[in-house]
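Input: one structure, supplied below.
With one protein chain held back, the other chains of the complex are shown just where they sit.
Here is subunit A:
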Amino acid sequence: MPAIRHASKRKAPPAGFTDIEDDLLIFSNKMKDAENAGTDNVPRHAVHWPIFQISHQRSRYVYELYYEKEAISKQLYEWLLKNGYADAMLIAKWKKTGYEKLCCLRCVQTKETNFNSTCICRVPKAQMKDNQNVECVSCGCRGCASSD
């Protein structure tokens, strides 16, 4: 059994955390709700979509605070990554050309998909026939090519 660490003993977050505390709490609550939501009427493959989506949203939130709005310090940003408020791997992808809007890491893994290629949601809209309606199986993404 892992040691239960008391909240007050955890290292206090760096300055600026109070600015974003409330919004992070909203994300946490959403995540809890999604985790506890009944999935009886949800197709098996779509069960985890809401969790992927909230996790994506929260990572995006942290990413934008640091890289786009310059609203948080480097220390706080790193603390957030370390404490699981954002997915460092996913953010690392966003910094690469062509992956600016990537939905999740699963969608760029070629092994697990049937066709041994990346997910359908990575195909630019411009290359799709007649506004074909995409909803990828792994995370419910409707298209995340950079040109979309």
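Assume contacts are C-beta pairs under 8 Å (C-beta built on N, C-alpha and C of every residue); 3 or more make two chains touch, one makes a residue touch a chain; residues count from 1.
As a working rule, contacts and distances are computed from a predicted model.
K.L.:
Report the protein name recorded by UniProt for the chain absent from the figure; options are "Centromere protein N", "WW domain-containing protein", "Protein TRANSPARENT TESTA GLABRA 1-like" or "Alkyl transferase".
P.N.:
In UniProt, the chain excluded from the picture bears the name "WW domain-containing protein".
K.L.:
Given that one chain is not shown, which residue among A:82, A:96 or A:142 touches it?
P.N.:
Reading the full complex, the residue touching the unseen chain is A:142.
K.L.:
Could I get the residues of subunit A that touch the absent chain, sorted low to high?
P.N.:
Residues 12, 18-20, 22-23, 26, 30, 33-34, 37, 49-50, 53-54, 56-57, 60-61, 64-65, 68-71, 101, 103, 121, 125, 131, 133, 139-144, 148 of subunit A touch the chain absent from view.
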